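Heads up, one of the protein chains got dropped from this complex, but the rest are sitting where they should.
Now for chain A:
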Amino acid sequence: MVEHAEIRMVHRGGSKINFRDPVITNDSRFLLCAAGESVNVYSTSTEEYVHDLQGHTDLVTGVVLNPSNHLQVYSCSADGTVRLWDFTDGILIKTFIIGYPIYSIYVSEKHGGVVFVVVPMANYKSSELFQLVAVNLPRSGDQEVEARELSAVLCDVSPHPGAASFGREGEYIAAVKGLQLEVFFFKKQKSYRFSLKSGTKKGAKNAFTCVSCHPKEDCVATGHADGKIRMWRNFNQKKEYTYSTLHWHHGAVNTLCFTPEGTNLLSGGIESVLVQWHYTQENQRDFLPRLGAAITHIAVSPDGSLFCTSHSDNKITIIQSCVKVSAIIQGLVKGDGVWTNLIIDPRSKALVLNGKPGHLQFYSLHRDKQLYNLDIVQQEYIHEEGLDQFEVVKAAFDARGDWLATVEERRKKGAELEINLKLWAYDKLTQSFVLNTTVTAPHEDRITAMYFSPSPETTMLVTTSLDGHFKAWLLADHSDTKEGFWACDFVGGYHLLKPGCCSFSADGSLLAVGFQEVVTVWSPASWELLTTLSQPPGAIRDLCFGRLSCSKYLLGTSTKNQLCCWNLLTCSLEWSTPMDVSLLQTDPLSENIAAFCSQSGSSDLFVFKPSEPRPLYSQKALCTGKVQHAVFAPRDQMLESCEERTQWLNRSQLYFFTQHMDLLTFSTKTEEDRLLASSKQLMCCRDAVTPFYLLLGKHRRQQLEKQEALTNPMAERTQLPQGSIAIKELLHTPAHVLPSASFLCTMFVRSLLISSSSAGEEKEHEEEEMEREKEEEDSEGEADPRLGESAACGPPEEFGAPALTKAQERELRKVKTFDHSWLSSLLDC
């Protein structure tokens, strides 16, 4: 197998941001959280992603502020290093190599120059035993330092970061594991162990889940699996310790946290309610209910004004003093499963899949940000384990994105299945989907496939179900009511066999339905059964039609490891090959088809055209496990790669989910180069100020200065460069964030006027520019018009660049001259 150096698999977005506790900086401006192999920095006020700290080569397992310098942060990772960062500038200061995979990190103000990390026990490398060790960080000027000075503090601790906590002024550390609480006093170098009974009574689960120490008093709060919170006191003696019990949670207490002053204790669990206990009056509680999903971590800002909770649905909520949710940072939700498969919304080009329970999430792949959640089930979600709730199991968009069909399902134990089919119309006014029709029990059994007809004339939906029928649904137009609603148009079946999949041809003139071992081809116009195709043995698993030049081919995969291709003109088998294809995916913009095959525990990818015997691209051992979900996402800009190997990536990109729910994609070298370049540009603007503010704020200031200038003619000269910066800003801000053209026009024209009345040397400069402009215009004729357009849009996030290198400035000027012509032509007409 030849290695394809130019095509690489890359992680693209969707990293877990709720893996470990988030950290709020001392000034409450930034929030840091571990996200995959990097640490993300978000702004707490605008919830925008600011930048990330990259450097670790494995999962980041903990982030803590440096107690001796509040502008620095320690992060630890499973790659065996602890790194010290300056998070405001995103600069790696130091790397300490520990040598063992680290699972969590603790620091205390009292123990300067020492970090406490949880590492696997050296002797039992394979076993699940962990120890807490203190690491003396050597003081040397080198970038990379090996820290080998380890001293064990506690043995046999839990790797969970919530399972240990520093006590008052770092005098002791409390750790829990199983049914035991261990408190280690540093001064006495002595530890006390307290254990609970394993719950002989029914329903009592005494196991510890988390621990938190009071910052001012000698008190340790522990959370338990049965929802109780115990407050331990007097634990510096072995015998006379006491504890009191608080009970509100009905599920396990996931996390506990004292506020910095110690007046309040915060707790959270599966109920998704943030509970605030008053430390002295424990029967007084405040609640913040319905936070969306189970709370996994709670963090409090050092001044106590902001709380933030991370949730099991990959979300971080920022709460202002336990009353108001002020910001929500939402990552790609990876629930229990992706039943809907991956779909691309034709309008927003967003990836659509299961989100929160009962929701569909719209996730922008280009911006790596969740756009919105669409509530499909529209029912109060009960946060409790062991409940059967409605889940969205199928979703489909029509070709233009005007309609969305969803199927939700609830299977009760031993009772009948509840299925609802919902059809949503796109509302242009609210830019979202509005429920149009609900069909309760559209089928008697599970729905196996659902597709819209791609033909532009009719909006038709086809559902196939295990009850042996497939149904076609049509939008019934009713003149008396304003909106039409959907109604069943046709019910079809074939010998009472169960249909498993269906597919429309690209023009919507044919419908193929796979009934176990038989493929039936129907005409949706007349609902005639046109032909039947079969390739026994093996039930049909997946069907798809070829596109464009290959539209005469129908491809199918069967359970008996066969990939078949039928020619629909001759109604005969064109070719077949023995392959265990787990997923067949067509590219909507080309004739290419991607097939994921699972072979001996790993997946292979083949990209081919149905008409050609040779695959365009193949990649063995893509990842371990079966690939169940994949989708071709159309690109914004077409790549122009002439390389035969990478041509299939020109129009669209292939995204897929591995078994471990990692979102991967393929990228080419040229693309990566471009990304690198744009990230360099991004480096310039690391402040979380919106371009809108920047532009208007500058404009306001500029106006003030101008007024000054009018009163003081001497100031006019010095103002010139300001004018050119204004133009730069105007032209390099994306069009959708600009104020209206009428507002900008006067400003723009005025800035031009000033420059024309400027001094001679400036004129010279301008002449130079004119020349360049001419050149540009000449070359424009030859250049690809698409390129011109993209240049006109300007670099996407480039604004207010304070300091640019010469080369960059030249480049910008080039773009600027380009834009002049474009904008002036617009103004003319």
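To be clear about the criterion, a contact is a pair of C-beta atoms (placed from the backbone, for glycine too) under 8 Å apart; a residue touches a chain by one contact, two chains touch by 3 or more; residues count from 1.
We take it that contacts and distances are computed from a predicted model.
> Name the chain not shown, per its UniProt record: "aspartate transaminase", "Centromere protein L", "U3 small nucleolar RNA-associated protein 15 homolog" or "Ubiquitin-related modifier 1"?
For the chain not displayed, UniProt's protein name is "U3 small nucleolar RNA-associated protein 15 homolog".
> Which of A:Pro215, A:Pro260, A:Pro346 or A:Gly493 sits in contact with the chain that's absent?
Answer from the full complex: A:Gly493 touches the omitted chain.
> For the chain that's not shown, point to the residue among A:Val10, A:Cys155 or A:Leu529 touching it.
A:Leu529
> Looking at the full complex, which residue from A:Trp566, A:Trp648, A:Phe666 or A:Phe748 touches the chain that isn't shown here?
A:Trp566
> Residues on chain A that touch the omitted chain in the whole complex?
288-292, 325, 378-380, 382, 384, 386-390, 410, 415-416, 438, 440, 469, 471, 487-495, 518, 527-535, 566, 570-573
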